[in-house]
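Left out: one protein chain. Kept in place: all the others.
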Amino acid sequence: MGDWTVQNPGTIAVAGASGYAGGEILRLLLGHPAYVRGELSIGALTAGGNTGTTLGEHHAHLLPLADRVLTATTIDELAGHDVVFLGLPHGNSAEIANALPDSTVIIDCGADFRLTDAAAWEKYYGTAHAGTWPYGLPELPGARERLTGATRIAVPGCYPTAASLAMAPAIAAGIVEPRVNVVAVSGTSGAGKALKPNLLGSEVMGSVSAYGVGGVHRHTPEIRQNLSAISDTEVTVSFTPVLAPMPRGILATCTAPTTVTADEARAVYEKAYADEPFVHLLPEGRYPTTGSVLGSNVAVIGLTVDTEAGLLVVISAIDNLTKGTAGGAVQSMNLALGFTETDGLSTVGLAP
Amino acid sequence: MGDWTVQNPGTIAVAGASGYAGGEILRLLLGHPAYVRGELSIGALTAGGNTGTTLGEHHAHLLPLADRVLTATTIDELAGHDVVFLGLPHGNSAEIANALPDSTVIIDCGADFRLTDAAAWEKYYGTAHAGTWPYGLPELPGARERLTGATRIAVPGCYPTAASLAMAPAIAAGIVEPRVNVVAVSGTSGAGKALKPNLLGSEVMGSVSAYGVGGVHRHTPEIRQNLSAISDTEVTVSFTPVLAPMPRGILATCTAPTTVTADEARAVYEKAYADEPFVHLLPEGRYPTTGSVLGSNVAVIGLTVDTEAGLLVVISAIDNLTKGTAGGAVQSMNLALGFTETDGLSTVGLAP
Amino acid sequence: MGDWTVQNPGTIAVAGASGYAGGEILRLLLGHPAYVRGELSIGALTAGGNTGTTLGEHHAHLLPLADRVLTATTIDELAGHDVVFLGLPHGNSAEIANALPDSTVIIDCGADFRLTDAAAWEKYYGTAHAGTWPYGLPELPGARERLTGATRIAVPGCYPTAASLAMAPAIAAGIVEPRVNVVAVSGTSGAGKALKPNLLGSEVMGSVSAYGVGGVHRHTPEIRQNLSAISDTEVTVSFTPVLAPMPRGILATCTAPTTVTADEARAVYEKAYADEPFVHLLPEGRYPTTGSVLGSNVAVIGLTVDTEAGLLVVISAIDNLTKGTAGGAVQSMNLALGFTETDGLSTVGLAP
Partner (left out) sequence: MGDWTVQNPGTIAVAGASGYAGGEILRLLLGHPAYVRGELSIGALTAGGNTGTTLGEHHAHLLPLADRVLTATTIDELAGHDVVFLGLPHGNSAEIANALPDSTVIIDCGADFRLTDAAAWEKYYGTAHAGTWPYGLPELPGARERLTGATRIAVPGCYPTAASLAMAPAIAAGIVEPRVNVVAVSGTSGAGKALKPNLLGSEVMGSVSAYGVGGVHRHTPEIRQNLSAISDTEVTVSFTPVLAPMPRGILATCTAPTTVTADEARAVYEKAYADEPFVHLLPEGRYPTTGSVLGSNVAVIGLTVDTEAGLLVVISAIDNLTKGTAGGAVQSMNLALGFTETDGLSTVGLAP
């Protein structure tokens, strides 16, 4: 963390400011205590095709920045900032990262630097692997330490955030077999602002759809990586994403074979998350609803054991744009810069 | 089937006409060819607390019947009809069924006569087991024969319809291990018109929730029964229902361990459903959306094999009120009465 | 009407079959008695950019036509049909209409031939006026006669259908001053499948928006024309459209100054619509909901007089794609071809 003051604030650039990730980062920054105090300032807001338009045309909810004009996403525009958030299409981050100084804190909301396995990257993304950065999910074992003071951070995918938080304690404690099944229902903002017919309001309202079925979704290797890293053996992951008619939220239903009781499983989770400010374990018999975490940075988790089926069943709910993207990014930024980890992040959702 | 004519039509009563199942049965009957020709007529429409009100107050969409007054659900009101549909709370059907003549075709949309296992009934429903009737899912092996000419029919639950159609071919062909995992997302009409806070529009819109987690949902033993009946060995079923912000529709994601290829699995399904008018198998790489089956009696199915996870993944979509309840009931009625099985049932949905 | 038989059926082409209007026309035709009997057949299905794809890729709900391949919208493709529905962008209909024989029944769901006033056309649409065809709203005074046997039909806009049916009786009877205020809330399918950011599901869900404010919406002159044609004096119309988070439906709140009582106004409406199969007048104190007319061809109307404000208040609800577009088109086709006017059109909606 620099010695930033109101007179000499740290500056933040957001590349991809007209997208949903960019907008959510800005929403959170506008409420960040260091921004409110004037010790952080918002610098360049850049875009691709939307260059030259105002932020208000894309994010009418960000009134304090409504008149800010978007500039082009170039090295020149991003240079000179202390912190740069990247909300770009996959594959575009490496070039920018390489051109900026090592001291710049770069926080990439894209996938480029998430995977450690180059082969998995190439299989799922089809381009050359750019590398691996510290992974911005502080609740995973060892992650918080790697993020503290980091200058390069790979923000996790939204589904991997929900699924990894749901299953990590069980996998790490070895109370389940390493075969995880994830069916995760997501709101539409996870697909971004891409102009595709299947994302039109007329199509998504009143309907749910499965897509990326059979292990082909790009978040599959990321979930596998997170869980395998804390397991004695390689974890297999079956992942099915489902699109639901709501703008935000992910509800992940995760199962794995177990022989422990529900109480034993609960004890494992209580211990794992006892000190986590952004994981909330529900009491026995209660399960989460995504409506309770909209705009909040919390993952709410409910769990039980289905004794007849022999499965641990864990349900987790997050806001895909907050804890699943921009909130995780700001939480990681706080660790990187030495702020209090919870600064600017709420445990209170907007409901109903 | 009686010798019904325009001069002497068969008469149909609907008990529970103000509920969603009752309303959907009436919607379908109004378009049934025998009703349109005048060979079937709609007689008593009965209710519980809504007795004395008009149907139009509860189902504004059923304009041709808007002024019909609901009478009390009693034996006297239901007696004298050729066909009686029951859309009553669980546990209320047996008394009525026992009091009506054996020749009356009784089609129960409740759960009372679905389960063969009295112990399972008592565990999940908490009352004495009333018996078992022919199960109204004609697509299951042997079911069509049992329904033809039947005078007592147990309409399947909505989730069991979606899950059983998804997994029956694989189980019957023995291409999967008998361990099935079902995560099914449903619209809110599946919960009926119960006035519960969690079903208020303000609560359900913009949110998805898991409930009945861990094998406690009452449809669990029904799915298990359907699949075990066509399997060499007992099938275990893990079932997690999820409530989504839409009025209608169920999307079931079903998995089971397999060693066959996707092509082999597809061949099994193509053979199983080749002649079924109300099951539509999507081509490779496509998966269903509930929005395409609203108001239609079709189950749309997409499938693949996740080779890394070693799982067959089958996605099925139905309208919970049509194929999942009232459509299945009318399809069974057609078999019971000797009508063409598809009469009054559409393969075309209302979209968008 | 031709002498069409199963051996020699009338043929229907739909231009713009991948759009919402085209899809809804096909949904209705699939249930039309003459199609079911085999006396009408569905011929060419044409498209613009979607040429070469199957209908199933765009309208998964139209299963019986899922494998039909879309051909290009050209004169050659459309020639040789008895009936041609046009669901094309505004301005594209005239060229096609001119090239087809006078005996072909052409039913244009676009705006091209709706307006009688060339100046109004040019002001609102910016191109040369193509002409005026019989207007496909049979419930307006004189319209049914003009549509009977017609070979060219201009299908009304969705908002004008809702607003004109709401206010026509009062204007024709002279019980209101000719100053009409319309605020109409519409589902998103009214905007078609245009890939615009503001029509993305993430944007429209959970939000309502006003647009086309201040008399600039293109349906304004059409409403004015309809009401002025049955009034002694020119009617002024203020029209504000509002986009709501639902796929279908229009609810129009229409007011005009009056001095009559609610009972007097009701009597006027009862008389005007006594014999109309597709207009349903609600009893005193009840008002429509769009949810009751989804997929039905009915306009439901409720009305009262606000005595303190001195206004007649009429609320009308339609399905914008059915009565507001494709249903009105099929109703007009029935009149043009000599079928029963209600053939293939339902008064029963799909709810909930």
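Which chain is which? They are A, B and C, in the order written, and residues in each are numbered from 1.
FYI, contacts are C-beta pairs under 8 Å (C-beta built on N, C-alpha and C of every residue); 3 or more make two chains touch, one makes a residue touch a chain.
Computed from a prediction, not measured in an experiment: that's the story for all the values here.
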| item | value |
| --- | --- |
| Candidates B:T161, B:S189, B:T220 or B:T347 - the one touching the absent chain | B:S189 |
| Of A:T151, A:T289, A:S316 or A:Q331, the one touching the omitted chain in the full complex | A:T289 |
| Contact residue for the chain not shown (choose from C:S41, C:T116, C:N181 or C:T342) | C:N181 |
| Given C:T11, C:T74, C:T132 or C:T236, the one touching the chain that is not displayed | C:T236 |
| Missing-chain contacts mapped onto subunit A | 20, 23, 27, 30-31, 59-64, 189, 205-206, 247-248, 280, 288-289, 291-296, 298, 300, 346-352 |
| Positions on subunit C contacted by the hidden chain, ascending | 179, 181, 183, 185, 202-203, 205-211, 213-215, 236-238, 240, 242, 244-249, 251, 253, 255, 262, 287-292, 294, 302, 304-311, 313, 315, 351-352 |
| Where the missing chain touches subunit B, by residue | 20, 58, 187-189, 191, 193, 195-197, 199-206, 245-247 |
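Here is the rule we go by: only the chains that are shown with their structure count from here on.
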| item | value |
| --- | --- |
| Most widely separated chain from subunit B, with each centre as the mean of CA atoms | A |
| Between subunit C and subunit A, distance of the C-alpha-averaged centres to the nearest whole Å | 45 |
| Sites on subunit B at which at least two other chains make contact | 205-206, 247-248, 288-289, 291-292, 294, 351-352 |
